[in-house]
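Only a single protein chain was left out; the remaining protein chains are all shown in position.
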Amino acid sequence: MKIDQGIDMYSWMVDLFPICRSITGPGVRKTLKYISKILPEIKVLEVSTGEKVFDWVVPQEWLIKEAWIKDSDGNLIVDFANNNLHVVGYSEPVNCWLDLDSLKKNLHTLPEQSDSIPYVTSYYNPTWGFCIDYEQFQSLNSGKYHAYIDSEKVNGVLNYAEFVLQGESEKEVLISTYICHPSMANNELSGPVLAIALARWLKSLTTRKYTYRFIFVPETIGSIVYISKNYKHLKSNVIAGYNLTCVGDNRCYSYLPSRNGNTLSDRAAKYALEKANCEYIEYSWLDRGSDERQYCAPGIDLPIASIMRSKYGEYPEYHTSKDNLEVVSPEGLSGSFDVYKSAISAIEDNIKPIANILGEPQLGKRGLYPTISSKKSADSVALMMDLLTFSDGSHDLLSISKITKAPIEDLLSIAIKLESEGILTINT
Amino acid sequence: MKIDQGIDMYSWMVDLFPICRSITGPGVRKTLKYISKILPEIKVLEVSTGEKVFDWVVPQEWLIKEAWIKDSDGNLIVDFANNNLHVVGYSEPVNCWLDLDSLKKNLHTLPEQSDSIPYVTSYYNPTWGFCIDYEQFQSLNSGKYHAYIDSEKVNGVLNYAEFVLQGESEKEVLISTYICHPSMANNELSGPVLAIALARWLKSLTTRKYTYRFIFVPETIGSIVYISKNYKHLKSNVIAGYNLTCVGDNRCYSYLPSRNGNTLSDRAAKYALEKANCEYIEYSWLDRGSDERQYCAPGIDLPIASIMRSKYGEYPEYHTSKDNLEVVSPEGLSGSFDVYKSAISAIEDNIKPIANILGEPQLGKRGLYPTISSKKSADSVALMMDLLTFSDGSHDLLSISKITKAPIEDLLSIAIKLESEGILTINT
Partner (left out) sequence: MKIDQGIDMYSWMVDLFPICRSITGPGVRKTLKYISKILPEIKVLEVSTGEKVFDWVVPQEWLIKEAWIKDSDGNLIVDFANNNLHVVGYSEPVNCWLDLDSLKKNLHTLPEQSDSIPYVTSYYNPTWGFCIDYEQFQSLNSGKYHAYIDSEKVNGVLNYAEFVLQGESEKEVLISTYICHPSMANNELSGPVLAIALARWLKSLTTRKYTYRFIFVPETIGSIVYISKNYKHLKSNVIAGYNLTCVGDNRCYSYLPSRNGNTLSDRAAKYALEKANCEYIEYSWLDRGSDERQYCAPGIDLPIASIMRSKYGEYPEYHTSKDNLEVVSPEGLSGSFDVYKSAISAIEDNIKPIANILGEPQLGKRGLYPTISSKKSADSVALMMDLLTFSDGSHDLLSISKITKAPIEDLLSIAIKLESEGILTINT
């Protein structure tokens, strides 16, 4: 397996992993700054605290400098400096002594995964708390503890970024990914690094039929911001798109449909997964859980689907400290890159051939048909004949591929040859 | 199982069982009079002998006082006073002596159910006859017999009744049942008694969205009369409905679709049967056999389906003297009541939610979302989120329930809460 792309993507993840991201604040900015070094064309945008976006209000920035729990002897029990999951995301500041029972009310654990620190946030209700593994939780001795969180919420901005790669057409493919989780590998960073790799690949192409819009947003609030600011444009132009998340591990593939279920994005995703010739899990819209919730909401209804490796919520490391750089791999990322490349290529190549000639064309005189007709001679041109018979204006290449099981690139090259012979017209 | 309703229904059947009903005449009137004691609002209507209704003519009334067969010694062999199935329904009068062979030509039996008296009628061809069990038939000695039927056909009326229970909307749910079989429990009386119980329940409700039209008619000719007199009204107003028959035994459930097969009645019936969590037999329109034949006839096409227990024609006691009070039970009737109540409630509650907000609403600020976001926190609000994602104007609660497997009442209460928060609008 070719994993060059995977090695690059993995190395970016290594750099981005330690940053303490949240939905707003310096972590997001650091992340976008890093991305802009690889993809200098990205445009970093912002929206101010307090601005209304659809039903939501842009929250304050959360600034955190230091956070720990010490025992009565001054020993460090928990330190945010060691793992940024240790503090509940968006925690209020605190500085107090508590006995063990009171402390425990502000500790979050995962008893069923006792060696993992859970990832917990409280964006819309002021509170404070620490997250630790259950083994440590159980080993805590009674006594007094000093809980200290030096955090602050301030008016500022919510940052996000977009990168628009112009194509021949104004019609767009939207690639969205999120940048708001702290140290989380599969369920966060795999998305942005794949987005970068896909953007780099698409940039390298000499021509692109469609325009590509990459967006890097905090999950939920960020996609809501983005849609609210670009609603008309997206509704008019987006013909397909994907939400990139959980694309880094090397287990199975997964497919989550758009709400509609049969958009161009869905058809291309299923085509690419079938072509990859690997088993994959087909989820239903009921299993949604990321920004497709916004993109496909009633009245928004953009054609956004997801191809994933292990889907969020479905693998044990999800939303724990174990969703780290060991869960993901260059191979896993590379596989996702290949499948998305295949899906995007299918969208690019998904032309509609329309026959110019009534009846079968005389292919022999054009050197396109075996000159000797014997028992099986027509087999060699079967795919060309199948393409022709479905060049009726109601089949695009995705549907012809579904019928014939042929790869779209093979169909496209036949269509181009036949167009050059004047036999059919390619409609894009 | 709560069977209070079943006990009431069963007791009404006990009272109604002995009456010798036919499609016209005093039996129908007695039956309607009894019903009007429990349901005083019913309006008893009549149409005169000889009146043309669609392709049919209202038949004369059949009056029968006495009927028997005696042997040459004057011993009573068969006596209508013992069982009103003994005489072929609508028999001509007769008073003659016959030898055994001639008598047998006028005797109806069921050789394959030798201890049962068959139920036989001849409404549209004048004839006379007796029905006896096959065991008795075989035991008859040769000799002379005296056959005597004191019956008469006279111009009169065909009676039927309706009870309209006004709701907030002029749109109606039609509940039809028949009152023309003599002593027959499952395939007759179970229908009217369930209709009464459902009417009593619906009356007890403080509000009803829809208007309910209960009709009690002789089968076939009665429904034809009713449709012919109310065609325009029914076509304009009936949005759902059921034909109640064979709802009294305690065996499986059955479902017979409307001719269309996918009306609101069909969808609600299947919802209620699935919710009852019992196996049921799904019949096809080819298995029809009661008044749905008229309600769903081409050009009439009302949305009338049937939920039954053991379907007519499919259980051994059908149309014999064994379809008596032993076949039916309070439990059986009560189960039917519950399933119909569930189907009717589903129709009442089947609103269509339409989102007022683009993107997901911010539920947290309304106290509708867990404030702490951790690994599985969204599970608790999954159904609310599912309702919201399908609040697109093309899904009603029956279809959302089919997708989510959630009971309609749960979906409705979520919808009401979300409407009160201004998040969606409920369309009825």
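Letters are used for the chains, namely A and B, taken in the order the chains are written, and counting of residues starts over at 1 for each.
In this section, a residue touches a chain if its C-beta (ideal position, glycine included) is under 8 Å from a C-beta of that chain, and two chains touch if they have at least 3 such contacts.
Being a predicted model, the structure only gives us computed values, none of them experimental.
Remark: the omitted chain is touched by one listed residue; of B:Ser36, B:Thr49, B:Gln136 or B:Thr220 this is B:Thr220. Residue B:Thr320 is the one among B:Ser254, B:Thr320, B:Ser334 or B:Asn350 that touches the chain not shown.
Within the set B:Gly289, B:Pro370 or B:Gly393, the residue that contacts the chain not displayed is B:Gly289. Interface note for the absent chain: among B:Ile64, B:Ile300 or B:Leu412, the touching residue is B:Ile300.
Mapped onto subunit A, the footprint of the missing chain covers residues 354-355, 357-362, 364-365, 369, 371-376, 378, 385-386, 388-393, 403-404, 423.
Along subunit B, the points of touch with the absent chain fall at residues 54-57, 88, 108, 110, 118-125, 127, 220, 223-224, 227-228, 231, 259, 285-286, 288-289, 293-294, 296-301, 313, 318-320.
One rule holds for everything that comes next: only the chains that are shown with their structure count from here on.
Inter-chain spacing, taken between the CA centroids of subunit A and subunit B, is 55 Å.
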